[in-house]
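Here it is, the structure, as structure tokens.
Showing subunit A:
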Amino acid sequence: MTASPSQTGGVEAIVRTCIESVASDKNLPNAVVRRLIRLADSVASGELDPSARTQMERRIELVINGFDVTD
Partner candidate 1 sequence: MPDFRIRSDCRRWFQRILGKSDLKLLFDPYYLCFLIGVASGKRTRPTEGGIDAPAFVDTFPRPYDQQQRLLLGLMLAAELRGVDIDVTDRASVNEIVNDLAGVGGLTTAGVNVMNEYASGGFDELITRYEGQEPWSLDEFMPRYLRILDDLMTQGELALRW
Partner candidate 2 sequence: MKLQLTGIKAAGLRCAELDLSFGDTYPPQFTFIQMPNGTGKTTLAECLRAALSGEASTWDAERVRSFQRVTGSDGGLFEARFSFDGSPLAVGLKFDFIEETVSYYTTIHRGRVPKLNLPAPLARFADPGFVRLYIFDAELPQELLAGGSDRAEKAIDAFYQLYVLGQVSDAIQSYWESQVQGASTQQGLARHRNRLENLEKRRRQLAGALARNQTELNSVEAELQAKESELDDHLSQVQRYRHEKASLEEEFRDAEGELAKGMANAIGRLQRPLDAHPGFRAALDYLTAGLTSLKLPESTSREFFRDLAEQPTCICGAPMTADAREHIARAAEDLLADDAAGVVNALKNDVRSFQRDETCPALTVLADDLASLVRRRDTARNSLDLLVSEASEKADEAARNLKEHIDRLRLRQQTLAASVRALTREPQPDDDDESTCLKWFEQEIRRLEQVVAEATRLVVLREHKDDLREVLAAATQHAREAARRELVSAMNQRLASLLPGENLTVVDIRPYLILQGREGVNLGAMLSIGYSFLTTLFERGNHEFPFIVDAPTMGLDGLAREALADILPRATRQFVGFVLDNERDFTRRVRANEPDRCEFYTVFSDTSRNRPLADQVPVGTQAAEAGTYVIRGFDFFDKVMWTKNGEK
């Protein structure tokens, strides 16, 4: 993560940190955490509307696929 959230308009830094720490406690794969945060960023910045069902499903699929990524 290079850009800070206030520049990109995504979730607050504090929220991002909490997601990362809770996810690591749960041993979630890195790919999943990254994609989950990107999803939250998109919703927070208004880029993705949570009621846009098809797009949301697509993005959630990407997060779920992260479980199969070996990195």
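We take it that a residue touches a chain if its C-beta (ideal position, glycine included) is under 8 Å from a C-beta of that chain, and two chains touch if they have at least 3 such contacts; residues count from 1.
Basis for inclusion: all candidates are chains of the complex that A comes from, given by their letters.
Bear in mind that the values here come from a model prediction, so they are computed numbers and not experimental data.
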Query: Of 1 or 2, which one touches subunit A within the complex?
result: 2
Message: Using the touch definition from the top, list the residues of subunit A that touch candidate 2 in their complex.
response: 5-6, 9, 11-12, 14-15, 17-19, 21-23, 26, 28, 32, 36, 39-40, 43-46, 49-50, 53, 56-57, 60-61, 63-64, 67
